[in-house]
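With one protein chain withheld, the remaining protein chains of the complex are depicted in position.
For chain A:
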Amino acid sequence: MNKLVIVTGASRGLGLAICQQLLQAGYTVVALARTQTEALIQLQQAGLHFVAADLSELDKLPMLCSALIKQFGRPYALINNAAVGYDGVLATMHNSEINGLLNLNIQAPILLSKYLLRPMLLNQCGRIVNISSIIARTGFNGLSVYAASKAALEGFSKSLAREVGKAGITVNCVAPGYMQTDMTNSLQGNKLDSIKRRSPLGRLATPDDAAAAVLYLLSEQALAVTGTTLTVDAGSTA
């Protein structure tokens, strides 16, 4: 298989799991992250291409996309996974944090989609998967801005799916539930235990569970799936 997939936020957690599964499935993977981790270095030995990029620098995104296309060719898919989730009540959240979060979680995926969609249009084929969160629909105390960004991403995905469907491009979201990753470190202990207890499957979804959903959306079998959100939460929101 010679399909190129670009994954953002690839250095750890879900992004890393997506890269691992993509490589195993034979995709050509370009991993974007601010810094290169040991895990990414190991994946490079398996053929992964790493490109250092700070996606919060929005002005640089057009040039970044152009450079990626020049270096690696037209992408088959883009996985918008990079995100931050500051935990804190809105009333005291600093405006710079609100701006930073919205830039990275919503503006960056929109701009990356804009520029990386173009070669997909020329190919009349492509996939965009945006990583949302169950919090976009359920809400969570202390994550209002994060929730807003994920809900925005879901709305964006639905409309974009309508816009580019006739060019053979699908746009979907994967909404993981609480996973044991660096991002949920602040939920350790009682909260995570309580989420596990309430889950129908009695466990948390793992990054590998969510990554498998991303791979499905990239597959030929998902050709008729667009404009939807695939929830992977071990049943927490059932």
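Throughout what follows, a contact is a pair of C-beta atoms (placed from the backbone, for glycine too) under 8 Å apart; a residue touches a chain by one contact, two chains touch by 3 or more; residues count from 1.
One rule holds for everything that comes next: contacts and distances are computed from a predicted model.
Undergrad: Leaving aside the chains on screen, match the unshown one to its UniProt name from "TonB-dependent receptor", "ABC transporter permease", "Acyl carrier protein" or "Copper-binding protein MbnP-like domain-containing protein".
TA: "Acyl carrier protein"
Undergrad: Using the touch definition up top, pick the residue from A:Gly26, A:Gly47 or A:Pro62 that touches the left-out chain.
TA: A:Pro62
Undergrad: Among A:Leu23, A:Ala167 or A:Val225, which residue is in touch with the absent chain?
TA: Only one of A:Leu23, A:Ala167 or A:Val225 touches the chain omitted from view, namely A:Ala167.
Undergrad: May I ask which residue of A:Gln124, A:Ser159, A:Ser194 or A:Ser219 touches the chain that does not appear here?
TA: From the options A:Gln124, A:Ser159, A:Ser194 or A:Ser219, the contact with the absent chain belongs to A:Gln124.
Undergrad: List every residue of chain A that touches the chain not included in the displayed model.
TA: 62, 66, 69, 115, 117-119, 121-122, 124, 163-164, 166-167
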